[in-house]
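A short write-up of the structure that comes next.
With one protein chain held back, the other chains of the complex are shown just where they sit.
The chains carry the letters A, B and C, assigned in the order they are written, with residues numbered from 1 in each.
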Amino acid sequence: MSNVVAHAGQHADSPSRAHHRALQHHFDTMPQQKEAAVIGMWVFLLTEILFFGGLFVAYMIYRIWYFDAFAEASRSLSLFWGGLNTAVLIGSSLTMAMAVRGAQTNKRKATVNWLILTMILGCVFLGVKVIEYSDKFEHHHVPGPNFVWASEHAAPVAEGGAEHTPAPEAAAGHRKLSLTPSQLQRTTQIYFSLYFTMTGLHALHMIIGIGLMSVITWMAWKGRFDEEYYTPVELSGLYWHFVDIVWIFLFPLLYLVERHT
Amino acid sequence: MTIFGIPIFPDQASTFAKDVDTLYFFILTVCSFFALTVAILVVYFGLRYRRKREGQTGARIEGSLPLELMWSVIPTVIAMVMFGWGASVFYHLRRPPDDAMHIYAVGKQWMWKFQHLEGQREINELHIPAGRPIKVTVSSEDVLHSLYFPSFRTKIDAIPGRYTELWFEASKPGTYHIFCAEYCGTNHAGMIGSVTVLEPQAYQAWLQGGGEGGTMAERGARLFEQHACNSCHLDSGQGRGPSLKNIVGTTVELTDGNTAVVDDAYLRESILTSQAKIVKGFQPLMPTFQGLISEENLLALIEHVKSMSPQASTASGQPAGATPSPNAPKPPARPGEKKQ
Amino acid sequence: MLDKLRIPERHYLHEGHSLRSWLLTKDHKRIAIMYLMSISVMFFIGGLFAVGIRFELATPQGDFVTADTYNKFFTMHGIIMVFFFLIPSIPAVLGNFLIPPMIGARDLAFPRINLLSLYIYWIGGIFTIYAMITGGVDTGWTFYTPYSAAGSNSHVIPVALGIFIAGFSSILTGLNFIVTIHRMRAPGMTWFRLPLFVWAHYATSLVQVLGTPVIAITIVMLFVERAFGFGIFDPARGGDPVLFQHLFWFYSHPAVYIMILPALGVTSELVSTFSKKTIFGYSFVAFSSLAIAIFGFIVWAHHMFVAGISTYSAMVFSFLSFSVAIPSAVKVFNWTATLYKGAVSFETPMLYAYGFIGLFAIGGLTGLFLATLGLDIHVHDTYFVVAHFHYIMVGGAIMGYLGGLHFWWPKITGRMYNNFFSKVSAIMVFVGFNITFFPQFVVGYLGMPRRYHSYPDEMQVLNVMSSAGATVLGLGYVLPVIYFLLSLRRGRVAGPNPWGASGLEWQTQSPPLTENFVEIPIVTGEPYEYDHVPAKESHLV
Partner (left out) sequence: MSDHVSPVSLYITIFASLMVLTAVTVGAAFVNLGQFNFLVAMLVAGFKASLVVWYFMHMKYQSHLTKLALAVGLFFLVILLGETMIDYASKDFTPMPPKIDAESEIVKP
């Protein structure tokens, strides 16, 4: 490459005014640094999309194979807590967006307040999850050796053990299932394995998000951000909205498999 | 084929082994042609245009579109030929003929269990007649295995929880290897065996000597009484269960309106999970036999029910119940195979 | 006249000698050096297992080690070589060091994330080495369930965790490269003036970023199944082991392109530099890297033709698998055309490039055998497959890596290594490699399955040939360590551009400054122009 290496002094486009204290040495301008950070974050969110994508593939296949088990198990989840959680998370998305807007307009106190509100809503979400999980543990719905699926729709288990009970007949308006109780006992475990893996992973991302945001809140409190440098707030905002989007998909997939019978 | 006593090419012991090998030699010649041209050109250009004086630079050649198109389009065409030929051989390999003789193979951690319809059960050994298409239905009991016959050029994975199948028609009598090709734990390397291809008469003789407890269908009949199936399934059809005479291959009306074809899977499901499909006009009284019947007994029962509809079963597999021809000479002691 | 060349006073190695200055560095060049040291250690650990395997297979009965130990040998050989050497080797060492100077930047976009990637690599390595020392894992590097979930009682979870962590190091490196190449090129450095090395790394980073998360989630699912007794892949509860294979191979096939693409980039540089000629068909070679990266994602189930996938999907994946062969063929033909009417010199890096073209051609073409459905039924999971992917990985990725190391060593250290011994080692590696792996094609078609510690007697001669070749190959790899280390002290001073190459990185001093350039250059010329590059030929062979 015959790059006639022309040293035209400082190359043209970098503004000559004093560098912003947060501008790193290998970037020319603040906008370039900011955009690089945002693209980097979006590429990271790409990996998260494919990370959860793997779980969705497993969910799709088993849902097609064992639709009845998924429908039965999904009915055992409480729609109230699921709906409430969705509302809480969408609310936390709003407060997060307000926090980023506060950082953009250099309002330090507003940013800190909105961030704290987001974290509170995040904790509410996790609290509801704890309630749901404890409910599962009570009903022995955690896959593994002591998993019991005596769904209230099935006929009372005859004394001959689960093997001999006739298939659950149409109890209270439910259509007849194509899987026998013993098959249900096995395949609902797949639903609950996926349920715990997906919601557990999502909750883990929430905890990381809340941890991340507490650091950002402390930095905002220290006044590290202004309208030119608020990238950390923007990035944690992107991460939080992504976690909300994952829940937006998880809610219908896990809670609303077949509610209309 | 051996060179200095070292075998460098497996023997072709099945009918489609030749097709696979011709495909192999086709691709081998095409690829060696390309590899050699590249190698020769690279070495020749390297020597012909080596740098003679310091600071000498190469000619200014940017590239040429026609050349690029040529060596993109031609390899694509060749690749499509390879794909087409390969796909046709694969389709032939994966579609067993209907009149194939049926053998069940169950992979279990570090052994192969083969089950003939005539009742013989072998472990790591398999005796088959030459000249007859044989369909092997494979399953596994614990982890993944893969039933591999190198001399027949075919293999299929044994997956727990479902059946997969492969077929071949042995053409050359002799003893060949059986390997497990899917890693399955400590003794994966020990999970090998030998398949002995016998002339048809020798196979019948072997059957004579080897089968214990009569054919599978006869064993199935005994189980039919033992489990009191005949108390409901009367031939007259008046019993609490539908008559099983001549039902194989027919389509039956079910209570929930749709229909089902009576085949192995349907019979199997009706025995194991009888509530799933109830024939119209009958009550769901039949208990499920899940956990009460072992695999072998289940296969025997299915064969028995198939034997109750003779005209259907001749179309699918060896005519059940046909006793081996009585005048087969007394077989010599079972041919001692090389113990693995 | 060329005055006596001296190592410049100020350069990135003199910025501080304390351990702290190395462990907390933000300089992409120092991070590359630390990666170089770490993956060399991992390479020799993996190599030890390879030696163990070849000793075991020298005898049909397999009486060097027990079956369990052999299973752990080939599993650890696979895991360490794939995840801890081949995937990071060229991107993390040569890519980290060279991409900023090549595109005219002072450093990568996120230096701290680059250092984090190194630490994550170390933590992942420590997990795996811990598991290896305390008992190792015997599931094969593919971790197929149900054996890895229920059957095996070895350290599956620590090793899976180690790979999960090391995967993030690969994601972060890829992320760093993508943002750097997009946003930090010097003024005038358009996409079609980028060196092909940078194109190849851009494609590799795409694959790293898009593929690695899927194996991360597969390992999470395996972890929950094995640790908590969940039933995602458990056939007893209706789970499907073939689903694990789908998810595993969705990453692991593109992963083989993570390993080979950087080596393709290195070879394009070497062929163009040592024939003193513009690369033939620059844009075709550049876009073929992208094509390989993208097509790599749609073909994965050719690893599963016999795993019980449906006939229809086997045909679909076989058809798509041939699409990947075309870009690789385009590259090989373009290198051949580059040599035409060039001024070819046979220095060590060029010997490695020659070796690479030969072995990569054979490796790529044998891939066609495996993509052909009719043949794959017979040769799947046999030594034919083992030979194929070793031709691509050892013949391709490692030859490319060694070629790149020999080419840029003067730029990294400022000194030249011994010329004669480096040529000897190149030839030894080439010869030893062929003796080791060519017989495996033959024994593979004979039907010898993979991962067998004992095999039928008639296959012994071919296996003994392979084991003999392995010792020659092993020696061939030890030689470079010796003369590279010696060159640090007694190597001749190389000067800024010993090969007369045309890259931007050769315009700076060697070893380069911490900030790479005194002034960010403005690029005006085409990428590979040798007409007026000050060709300082210190020596000609």
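Throughout what follows, a contact is a pair of C-beta atoms (placed from the backbone, for glycine too) under 8 Å apart; a residue touches a chain by one contact, two chains touch by 3 or more.
Quick caveat, the model's predicted, so the values are computed rather than measured.
Among C:A236, C:I427, C:L475 or C:L488, only C:A236 touches the chain that is left out of the view. Of the candidate positions A:G127, A:G144, A:G223 or A:P252, contact with the unshown chain belongs to A:P252. Of the listed positions A:T111, A:Q183 or A:T199, the one in contact with the omitted chain in the full complex is A:Q183. Counting the whole complex, the residues of chain C in touch with the unshown chain are 182, 206, 210, 214, 235-238, 240, 242-243, 246, 250, 297-298, 300-301, 309-313, 316-317.
For chain A, the list of residues touching the undisplayed chain reads 31, 34-35, 38-39, 42-43, 45-46, 49-50, 53-54, 56-57, 60-61, 64-65, 79, 83, 86-87, 90-91, 93-94, 96-98, 101, 104-105, 183, 186-187, 227, 234, 237-238, 241-242, 244-245, 248-249, 251-253, 256, 258-261.
In this section, only the chains that are shown with their structure count from here on.
With chains reduced to the mean position of their C-alpha atoms, the one farthest from chain C is B.
Closest to the middle of the protein, by Cα centroid, lies chain C.
Annotation: 45 Å between the Cα-based centres of chain A and chain B. Note: centroid distance chain A to chain C, computed from Cα atoms, is 35 Å.
Each of residues 183 in chain A touches at least two other chains.
Under the contact definition stated at the top, not a single residue of chain B touches 2 or more other chains. Those residues of chain B lying in contact with chain A across their complex are 256, 273, 275-276, 284, 287-288, 290-291.
Here chain C touches chain B in the complex through residues 62, 67-68, 71, 138-140, 142, 144, 146-147, 150-152, 235-236, 238, 240-242, 275-278, 280-284, 305-308, 311, 314-315, 318-319, 322-323, 325-326, 329-330, 332-337, 339-346, 354, 357-358, 361-362, 365-366, 368-369, 371-378, 380-382, 442, 445-447, 449-456, 458-459, 461-462, 500, 530-531, 535, 537, 540, going by the rule given at the top.
Residues of chain C that touch chain A in their complex: 100, 105-111, 113, 171, 175-176, 178-179, 182-184, 187-188, 193, 195, 209-214, 216-218, 220-221, 224-225, 228-232, 236-240, 243, 246-247, 250, 502-504, 507, 515, 519-529, 531-533.
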